[in-house]
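Structure provided below as structure tokens; questions to follow.
Some chains have been omitted; the remaining ones sit where they do in the full complex.
The letters A and B name the chains in turn, as written, and every chain counts its residues from 1.
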Amino acid sequence: MSQFKHPPLGIPVDSAKRWTENYQLATQESGRLFLMAGDQKVEHLNDDFVGGQVAADDADPEHLFRIASAAPVGCFAAQMGLISHYGMDYPEVPYLLKLNSKTHLVKTAQRDPASLQWQSMAQVYDFVRHSGLKIVGVGYTIYPGSLYEPEMLSEAARIIQDAHAMGLLAVIWAYPRGQAVGNKEQDPHMIAGASGLVACLGADFAKVNPPLDAQGNMDARLLGEAVAAAGRTQVICAGGSETDSKSFLQRLSEQMHIGGTQGCATGRNVHQRSQPDAIRFCQAIHALVVNNQSVEEAVKFLGENH
Amino acid sequence: MSQFKHPPLGIPVDSAKRWTENYQLATQESGRLFLMAGDQKVEHLNDDFVGGQVAADDADPEHLFRIASAAPVGCFAAQMGLISHYGMDYPEVPYLLKLNSKTHLVKTAQRDPASLQWQSMAQVYDFVRHSGLKIVGVGYTIYPGSLYEPEMLSEAARIIQDAHAMGLLAVIWAYPRGQAVGNKEQDPHMIAGASGLVACLGADFAKVNPPLDAQGNMDARLLGEAVAAAGRTQVICAGGSETDSKSFLQRLSEQMHIGGTQGCATGRNVHQRSQPDAIRFCQAIHALVVNNQSVEEAVKFLGENH
């Protein structure tokens, strides 16, 4: 994997330069992306932030910013509205503006998923200009196979092109879902299809769920088809269900080294920990993703109580 | 709770200054908001304004303006159209423009709730400029869990950003509702989810219904999760069903001091009283919310016949 990457074609020279700066910033000059996902307060409402093993810190959204500013994340993805209330106190964080989100209240059994763009790109432009923050890119979720796929693909394509024209990265969360998809949401071939679709939309990164084999087990080798299909669009993968820290890191390492992904998108596995634990966990991920260290080296960041 | 609050990020300097002025005006420099809600003439048609214990004064919409101008409210929320016919005679009132409203004719059992933006933000801008009124902000209602959630979240996000860019506050009325929500509309965890969602939209205040426990009773402690989830977005709460004045004030006090809310949104409990009673009741609320006085002190404003 080369650490140099061409900016997308078809944008002004200045924008291409800015895109490259943002790419280098977000990938920490490694070509790999450690995306800290913090959009679940809409997607899952408050379910991820309280109860069970969740650290008490997580009840307050500022917890996300405290982690993002202290930990070596490539970018912190959250809704623009949330960032507008905390960014002034955490100006050092590279932000990714998540431009659509929906709640999980309406289940797929009731209706196929639909998630529409929130802020207009003119508002994004103004926000970038006036906030003074390090906005490295934008994010958008699509649900291939949903009856609302046409509207979401159209919004995604326009957002990506506008983002590039502003010099911003574009990351697409691609989750096949809906009556037509049924229980194939994490089928390796389906995930590969979604990855190729994201490449055709022109995004820089495709965030996909980890593919499962016929028995429902994760296996990093199943990622190969998706990574190939995505071509120059880099694939990053969620860590999957909660597990112990070392297993998580082991799996992430295999996703990258066996599966060929180029980073990770991690949300709950980070912010459900207390602030110190979360920061240590991010340091371990950073070691793997950005510094290309081994799992053994990464684990050392966790301290004794991992 | 600090009385100083940062304006939202991502807007021009002048707008940030105007936002701070509006925040100070609306919170009466207390950091807490006493919002007098007067949008029910659409939401409930004429049901709240005539009959039963409702004072005869309330049949005429001017009653709302008479109260708002004579009583120490932080802002009076009503539709822009109504304000355009009375504002010239009540220029001293701080107004909040409620930008969407629907009638209660179509029940949730018939269709999930949908409420769309009325005036465009360009029209809001012109109104602010030409009316000479003290417009402190805008309001918008969302129904998380409704099948129309995507359209409403998109409108809300754009309205909030545009309002901030004009230096106006943004208040979101957030009511989970629809087939997917069922009878969980006032579940504490659901209310917390709605509050966190409003924070992600970037609003300054989230107006939520008071959460109920499993037996359907209000308890100020149940507000804690919502207030935490909202982070820097301040939570204000409706007073709940009608009760005697002192109980109302007691409950409001507990919402603030135990639950952590930072103000209240009161409609029927104010305007269904005669003008003098309504003004006295507002003075009592103001004592609690803005002057941070005790319930006992607040009750004194009610006079003998509360």
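Simple rule for what comes next: contacts are C-beta pairs under 8 Å (C-beta built on N, C-alpha and C of every residue); 3 or more make two chains touch, one makes a residue touch a chain.
The shown structure was predicted, so the numbers you read here are calculated from the model rather than taken from an experiment.
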Subunit count for the whole complex, all chains sharing one sequence, 2 displayed: 5
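The criterion applied here is as follows: only the chains that are shown with their structure count from here on.
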Distance between the centres, which are taken as Cα means, of chain B and chain A, whole angstrom: 35
Of all residues in chain A, those that touch chain B in their complex: 39, 41-42, 45-47, 49-50, 59-62, 78-89, 101-103, 105-107, 110-111, 114-120, 123, 126-127, 130-133
Touch list for chain B against partner chain A, complex: 6, 8-12, 144-145, 147, 149-151, 153-154, 156-158, 160-162, 164-165, 176, 178-181, 189-190, 192-197, 199-203, 225, 228-233
